[in-house]
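Shown here: the complex without one of its protein chains, the others still in place.
Chain nomenclature is as follows: A, B and C, assigned in order of appearance, with residue numbering initiated at 1 for each chain independently.
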Amino acid sequence: MSSSIANETVGSASVREGRTLWEMLTNTYVLYFVSLAGFFLLWDRVAYLHVFGDSLARPHVVAQKLYMLSQVKFAGTNLAGHIWVSTQRVLIGFGLASVIAVPLGLFMSLNQYANAIVKPIFDLFKPMPPIAWVSISILWFGIGEFSKVFIIAIGTFVPCLLNAYNGIRLIEPELYDVVRVLGGSRKDEIIQVSFPASFPAIFAGLQISLSVAWTCLLAAELMNARDGMGFLIKRGMDTHDPALVLGGMVLIAAMAWLSSLLISLLERKACPWKRSIENL
Amino acid sequence: MTAEPSPTLKIHCEDVSKTFIQKGHIGVPVIRDISLDVEENEFLVVLGPGQCGKSTLLRIIAGLETPDTGYVTLDGQPIVGPGPDRGLVFQGYMLFAWETVMGNVEMGLKLRGVPKHERREVAQHYIDLVGLTGFEKHYPHQLSGGMKQRVGIARAYANSPKVMLLDEPFGQLDAQTRMFMQKETARIWEHEKRTVVFVTNNIDEALFLADRIILMEGKLPGRIKREYVIGLPRPRDHAHKDILELRAMITAQTELVL
Amino acid sequence: MSSEHVKIRVTNLTKRFGDLTVLDSIAFEVKAGELVAIVGPTGCGKTTFLNTLSKLMPATEGSILIDGEEANPRRHNISYVFQEPTCLPWRTVRENVAYGMEIKGVPHAERMERTDRIMEIVGLSSCAHLYPNQVSASMVQRIAVSRAFAVEPDLLLMDEPYGQLDVKLRYYLEDELVTLWQKLQSTVLFVTHNIEEAVYVAERILVLSNKPTKVKAEIPVDLPRPRDFLEPRFMEIRQQVTELIRWW
Partner (left out) sequence: MGYEEVRVDRPLLLRLLPFISVGTFLLLWEWSVRSGMVPEVLLAPPSQVFSLFFEKLSEPNPDGAVLAVHAWTSLQEAFLGYGLSLLVGIPLGLAMGWFRIVEGIARPIFELIRPIPPIAWIPLTVFWFGIGLTGKVFIIWIAGIVPCVINAYVGVRMTQPTLIQMARTYGATDWQIFCQLCVPSALPMIFGALQIALAYCWTNLVGAELLAADTGLGYLITMGGRLGRPDIVVLGMVCVGLSGAILGFIIDIIEKRLLAGIRR
């Protein structure tokens, strides 16, 4: 009986090892290295040859700039300070939105009356790009912290809610039958099936939300801020300092990447049953 | 209608019909006027090709669907909804992917508020019975198809139902694993006698397991075409001459659907 | 039916994944125009065996010779009918049947002529212009079988094509398969888990062992056609094969 399991998993282990020179050259990791090296070299040459005038900094200049910023204070705080301020905004906005949106999405898909009330209003706001809220949020909340948190929360709200909502709607209806046949109530159906089965969809929503959050943060900070990574980019723009702009871009990309990695790790912890499906 | 039901009568279906509604407005009659009795501890197999309403009949007995006309009784009481007195095994396994084998098997007991150590004990008994000892901590995706369905069977059994309902449980397995699972089913049934209604489209399976076979019409709406009482001794052999002759006789009654 | 000419010669076929030996020096011969069934216990490395034979996977050792030459999908006509449906949903039934020949570069006129002939034998002509998802599951499998026969294969591999069908339908399709094979004189390797099916279609049965897989026995099926599963000799062979692999 168990031997049939072994039979199925063996197939994936059949990786051919490269023997010829051509196969070694086209090894995935060799290609990755070639690609990255080529990219940075091209960037460096383009900057060095002033293809874009003085509007592109060479890679090592960007790295130097970032190192310098981490040593001295710039606009009141050093690099770590700027990163932390931005991250804080994202965390608060993202946290607020997910805490409200996920339960609301779950509730909407479980209760058709709640759905009939909230869905139309939600659909009204859904096509509105989150960045379009920047002006009105400044109008309402001034240029303080809250206006930035507000935009991030608005932007992340939509994907969080949508995924929680669809996560439950896409559950195989027969799974509910299992609970009913075993003698469970409607409450049991929700606790035993709806919640655990929608977990992966909720995490997918958080993942999307997070990338929206960084975009919104950037929009807010570009419009008005005295600190944060977006501020660095904006200052670079105003003072025509491409190294500073690129430095800011690198930082924000790194933070976006790190935070999405964090969510993936969290998901692996929360759904051990899903992780192993992917590995198979 | 019989005035005095036999004392061993377990399930009684009376003129059950059901029409499904597709695309919001088209009514498709799925089963029509099915009357059927199942005796206590009888192994009844409902045999029919792909689309003949046999699964719907089973879901009505399980209480997951309500018949449009007619009624079903269990021990003389009309069935109004699903309940733990009927265990259902699904064609697509329908295991909880987020629970281990143990978590799946003890689910019914958990829902009924049985204390943890007690339900562990009962669940372990049925895990052992279906031959999954040692796999308690595995998640469903780590099991092969045959093992998954054993979890499904153990889950239904652990709730100590009066009636076991199986809906094409081995439809997705290869021929040999299927024969093995049939043998296991017969063994478990001998061990823990229950009234069983087993739905299948595989005639070998029906002949191997059944006390009685209900043959359905090959098209919608589903009706009962014929009934066969299988008096062969157990354990049976798939390749036995008597079984093969019976098979030839029954297949002659069915139409070829390409 | 079969001449004495050896079409396929497999020698010392071995496949290892790391330390795990799946196929262990398998050797057998198939004559031209022979229909050989291969049965083995569940989990006997059937998929690996077929993938190696069809050259989808390189063998660790050993060779597969077709007409004395190392098998090569580009040079030889190899067909493989899979267990799961492999029709292209964006092509009509007719275009699906012609697909194998299209890859083989069969000229248009001949391709159409052969397609029509095969579809006539199999009874697919009436649904030639439908799409695969408009026809039933058994039809889809018949398309794959027709496509495989249409390229006039040197070697036709079939991986349990009728696994989940009911008895009556299965026998009908198996009769159809035998008709096709007799008319087109192809060399067929039919892999299955169902022993009754193997005895019904094959001229010879190769019985595989559990992993590491070897050829355990070779049983000729010298029954006249059409065969009857109630015949004593049929039941005897069935019993013989069953005892060789029974694990259930």
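The rule we apply is simple: contacts are C-beta pairs under 8 Å (C-beta built on N, C-alpha and C of every residue); 3 or more make two chains touch, one makes a residue touch a chain.
All values reported here derive from a predicted model rather than from experimental measurement.
Asks: For the chain not shown, which residue from A:A197, A:M223 or A:C271 touches it across the whole complex?
Replies: A:M223
Asks: Identify the residue among B:K162, B:K219 or B:H240 that touches the chain left out of the display.
Replies: Spelled out, the listed residue whose C-beta touches the missing chain is B:K219.
Asks: Any idea which of A:L66, A:I138, A:V179 or A:A197 touches the chain not displayed?
Replies: Counting the whole complex, the residue in contact with the absent chain is A:I138.
Asks: For chain A, which residues reach the chain that was dropped from this view?
Replies: Residues 26, 28, 30-32, 34-36, 38-39, 52-53, 55-56, 112-113, 116-121, 124-125, 127-136, 138-140, 211, 214-215, 218-219, 222-223, 233-234, 236-237, 240, 242, 245-246, 248-249, 252-254, 256-257, 260 of chain A touch the chain absent from view.
Asks: Since one chain has been left out of the picture, which residues of chain C touch it in the full complex?
Replies: 51, 54-56, 72-75, 78-80, 82, 84, 86, 88-90, 99-100, 103-104, 131, 133-134, 151, 157
Following the convention adopted for this analysis, only the chains that are shown with their structure count from here on.
Asks: Going by the contact definition above, tell me which chain pair has the most C-beta pairs touching.
Replies: A-B
Asks: Quick check for the class: compute each chain's Cα centroid; which one is farthest from the centroid of chain B?
Replies: When every chain centre is compared against chain B, the largest gap points to A.
Asks: Cα centroid separation between chain B and chain C, in whole Å?
Replies: Computed value for the inter-centroid distance: 34 Å.
Asks: Taking each chain's centre as the mean position of its Cα atoms, how many Å separate chain A from chain C?
Replies: About 49 Å, centre to centre.
Asks: Scan chain B for residues touching two or more other chains and write them down.
Replies: 177, 180, in rising order.
Asks: I need the residues of chain A touching at least two other chains; which ones are they?
Replies: Expected reply: 4.
Asks: Where on chain C is chain B touching in the complex?
Replies: Checking each residue of chain C against chain B gives 41-42, 136, 138-139, 160, 163-164, 166-169, 172, 192-197, 229-230, 235, 238-239, 242, 245, 247-248.
Asks: What residues on chain B touch chain C, complex-wise?
Replies: Going by the criterion above, the answer is residues 49, 171-172, 174-177, 179-180, 183, 201-204, 239, 241, 244-245, 247-248, 251, 254, 256-258.
Asks: Considering only the defined contacts, which chain A positions touch chain B in the complex?
Replies: Its residues touching chain B are 1-2, 4-5, 8, 172, 174-175, 177-184, 188, 192-193, 196-197, 199, 271-274, 276-277, 280.
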